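Worksheet: one structure, shown below.
Omission of a single protein chain aside, the complex is shown with its protein chains in their original locations.
Let's turn to chain A:
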């Protein structure tokens, strides 16, 4: 059966599957690492016990999520070679150094300080421990910087030439790193990570407040999370809009697919709210449209002409239905998150932030919304780039390894089985931790064994912690 399948389709499925699993964890650990740094800073600053309890509570969850992010990330880093070897050969001189810099500046920083962050509070004392937490948080952001630079270059490649072997060769590193879509993509992704984390933190807070609105820890985390949602969601909508305009400039076919514009509109394009994109017929069936709105959003003018996919050679069309739908899922969730932020502001103003059941139920159901929005966003941008891996220059079909379908198919199957076992277990352990509310004297990771390593804990570390807690 496997040999009838196209190895490129299988390789793409494998990349999409492993990537979709992976992206969830960085999105969560970028936000959570920063949140942990903020909590520890607040603890050092105010000395209030609630902050260190919350820190230890989220640290255990972070440890599990980070571990899963690491192992699924190692898979990603080798997949370029195993399944996309022609891509690796041709783009290696450009993408390779960017990823090597990610390892050198981000992964080592995170990994090096992670051990101290997880297990070292009593060994190094609170201040040095805070430095470790800060290094891990900074590491996650540096990692986002490089990987989004690499991805953005594949979307909007500049600053390169092509040599006799067909390899991309860098002419100007500054242009490659700060390529035209990079700033928009980086801001959009980091904000998405922060929103994703605030929704999870908010949902956990809401869950415990629904049972007892007087719990100190859940109150603090819920309040912080709702501030984050209220402040960042509108900024994210603006950033998304700017990113869209940038995409229109550099990857017009992607925007056509997102908007469902198979046809050109010489005098003002409508916004297709819903409909069924029909790739074969080249039209959107059963479309519900708002006239002129697409032109207004994209060109800031009601009657501005917008080109459609009919101006693009058919072999360069992205798969419109996927791009179209994933884009709508992301937008809808974005506005729901915005709505949650507004609701929380209103409740805060009325003084019912910790007692409003509708707000808590809303926040609880929105817990996974950030993950879904991030995934939908990545699906939009990655499928919208098709059929190219390096936009306009290297076709996906020409980037794959010379492998037969059974090889790619069986490894895909193996990853599916392994990921479902491992990540289902991880999700259960995380949810189990979340189901308990943060309590007085919360311990960090490995709370099941005695607190102190007898005789080898520096006295200053213990004294320092005692003084501050």
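Going forward, contacts are C-beta pairs under 8 Å (C-beta built on N, C-alpha and C of every residue); 3 or more make two chains touch, one makes a residue touch a chain; residues count from 1.
The rule is simple: contacts and distances are computed from a predicted model.
Entry comment: the absent subunit's protein name, as recorded by UniProt, is "Cytochrome d ubiquinol oxidase subunit II", drawn from "ATP citrate lyase", "Heme exporter protein C", "ABC transporter permease" or "Cytochrome d ubiquinol oxidase subunit II". The chain that is not drawn here is touched, among residues A:19, A:44 or A:70, by A:70.
Touch with the chain omitted from the figure is made, among A:17, A:119, A:178 or A:317, by A:119. Only one of A:20, A:105, A:242 or A:264 touches the chain withheld from this view, namely A:105. Mapped onto chain A, contacts with the missing chain fall at residues 63-64, 67-68, 70-75, 77-78, 80-82, 85-86, 88-97, 99-105, 107-116, 118-124, 163, 165, 167, 169-171, 173, 401-404, 406-407, 411, 414-415, 418-419, 422, 425-426, 429, 432-433, 443-446, 448-454, 456.
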